[in-house]
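Only one structure is covered here, and it is reproduced in the block below.
The complex appears here without one of its protein chains, the remainder shown in place.
Presenting chain A:
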Amino acid sequence: MYIATARGADTAAEVPKSGMKRAVTGNVVALGLVSLVTDISSEMVTAVLPLYLVLGLGLSPLQFGVLDGLYSGVTALVRLVGGHLADRWQRLKAVACFGYGLSALGKIGLMLAGSSTVAIGAVLAADRTGKGVRTAPRDALITLSSDPEHLGRAFGVHRAMDTFGAFLGPLVAMAVLWLSLGSYDSVFFTSFCIAAIGVIILLVLVKDHQPKPRAERHKVSLRETAGLIRQASFRRICVWAALLGLVTLSDSFLYLVLQRRWDLGAVFFPLLPLGTAGVYLLLAVPLGRLSDRVGRWKVFLGGHVALVVALLALLGPVDGGVLAVLALVLHGVFYAATDGVLMAAAGPLLPEHQRASGLALVQTGQATTRMFASVLFGLAWTAWDLHAAVLVAAGALVVVIVAAAVLRPLRTYA
């Protein structure tokens, strides 16, 4: 059934059958390059923004909190809109390009916003909107330009390139600060130039998915998008991804717990996320390939098992540097086994003309329940204490993983 569905959906994709041995298609590499470059651009701004807002503009804690909350909250809805429009107009590349372009212009916006907090808030919201809009059409393009059997590997390559860009961002920002003798404007301008390079690569090197001839074209309506949920296999993946999201401990909490267990030189604390990202970068491709061979859902669940082990390790007797390395490696495994793998699992279940909307639906569902997970964990921490809250979180995660493994929502597909 998996083969039939996948082939049926992908006959129009220009995947040369002779290219089966090739690692990934040129289009996936080009999309990876766009993400790599764009991540350099966005992470360099993320790295200097606190310095700029606090030292340059003198913002205080509450005001910064408001700005920060503003720009992290907008993505969820926008992602659905981006996915829907990309499908409706059959213009995946154009919609993705709009998203990348909007974020690039945001960097110029930061230079023009000066010290107006309202303007800075608007610019940051526009940047996040751009990110939300582009994600689903981009992931849809990756699935449509890859051979369905090797989707895990394709996403692995894409996510590894993306993460590598995120690594480079702060380094480039430091180089610019050094070169310009501490000019934040230069960081924003350089960030804009790099983002513009990303847009150019997308425009010139990425091939859009060829829409079907007009006669066969589906007009994608909102109702049709909602109707995706009626398709049993896709519904199951959405529901289980969302359920797992609901019992997934967020990154910041994991780092917080780790910090309390490990009396780390405080200077190094902000480097913890780099540990996770490093492992993710190294394992994205191997785990993606593994998921192609043994089944994507298995690897996806395996990633969650890694998170459970990480949580239990945080409660265990080992501490110090050993614990930190163990926890960060497991956390990186969790990312490498879940992020791109979920897209690779969901992609082939979706009709070609509804790829972007469908992927947006999975991502938004997962992101929304993860947000609730954060709130719930915060409440649990307040009501009991940290140790009990982590234990309960790990327990809940185990229950959902076991249920997902026993009920095997995707047994016929992967």
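Points to keep in mind about this one:
What we mean here is this: contacts are C-beta pairs under 8 Å (C-beta built on N, C-alpha and C of every residue); 3 or more make two chains touch, one makes a residue touch a chain; residues count from 1.
The rule we apply is simple: contacts and distances are computed from a predicted model.
This figure omits one chain of the complex; the name its UniProt record holds, of "Acetyl-coenzyme A carboxylase carboxyl transferase subunits beta/alpha", "phosphoenolpyruvate--glycerone phosphotransferase", "Dipeptidyl aminopeptidase/acylaminoacyl peptidase" or "Penicillin-binding transpeptidase domain-containing protein", is "Dipeptidyl aminopeptidase/acylaminoacyl peptidase". Per the touch definition above, the residue from A:94, A:174, A:239 or A:282 contacting the chain not shown is A:174. Checked against the full complex, the candidates A:196, A:277, A:290 or A:308 give a single residue touching the omitted chain, namely A:196. Touching the chain that is not shown, out of A:271, A:294 or A:402: A:271 (per the contact rule at the top).
One chain of the complex is left out; on chain A, the residues touching it are 47-48, 50-51, 54-55, 58-69, 71-72, 116-118, 121, 170, 173-174, 176-183, 185-186, 189-190, 193-194, 196-197, 200-201, 204-205, 250-253, 255-256, 259, 266-273, 371, 374, 378, 381-382, 385-386.
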